[in-house]
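One protein chain is absent from this view; the other protein chains keep their places.
Right after this comes subunit A.
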Amino acid sequence: MDITEKLITSLTVLLTGLVVVFAVLFILIGIIKGCGIIVTKFENMVKEKKAQKETASAKPVAPVQQKPVQVTETAESGISDEIVAVIAAAVDAMYGSSGKARIKSIKKSDNSRSAWSKAGILDNTRPF
């Protein structure tokens, strides 16, 4: 390649490269900005509709006194009151609204599998 040829090749690649890279990325800026605006509007609309539905369907209801979860028997020795309280709170959070939840006993598990082993089994048996 002589000097002129080198100059022509260099400037062609420089010009093509910069123009194409900037053009493609500018197009992406436009589309992503547009998408952002549309998605935000769409999500706001969905939120508004949901809120409207909730307010329309909401009727004044007298507050219902729920029965707390009852612990009928004492827990196995070695389990502190705090642990019993935490378990009762968790059960209440899950099933308390039905008003029928009752803890009959709390026993320590036999620990035949370690937490790591359980996590491994869970990870390997989870479906695709």
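Just so it is clear, a contact is a pair of C-beta atoms (placed from the backbone, for glycine too) under 8 Å apart; a residue touches a chain by one contact, two chains touch by 3 or more; residues count from 1.
The rule we apply is simple: contacts and distances are computed from a predicted model.
Peer 1: Quick one: the chain not pictured, UniProt calls it what, "Sodium ion-translocating decarboxylase subunit beta", "Phosphoribosylformylglycinamidine synthase subunit PurQ", "D-galactarate dehydratase" or "PadR family transcriptional regulator"?
Peer 2: Hidden chain, UniProt protein name: "Sodium ion-translocating decarboxylase subunit beta".
Peer 1: Considering the whole complex rather than only what is displayed, give the residues of subunit A touching the chain that is not shown.
Peer 2: 1, 6, 9-14, 16-18, 20-29, 31-33, 35-36, 39-40, 42-43, 126, 128
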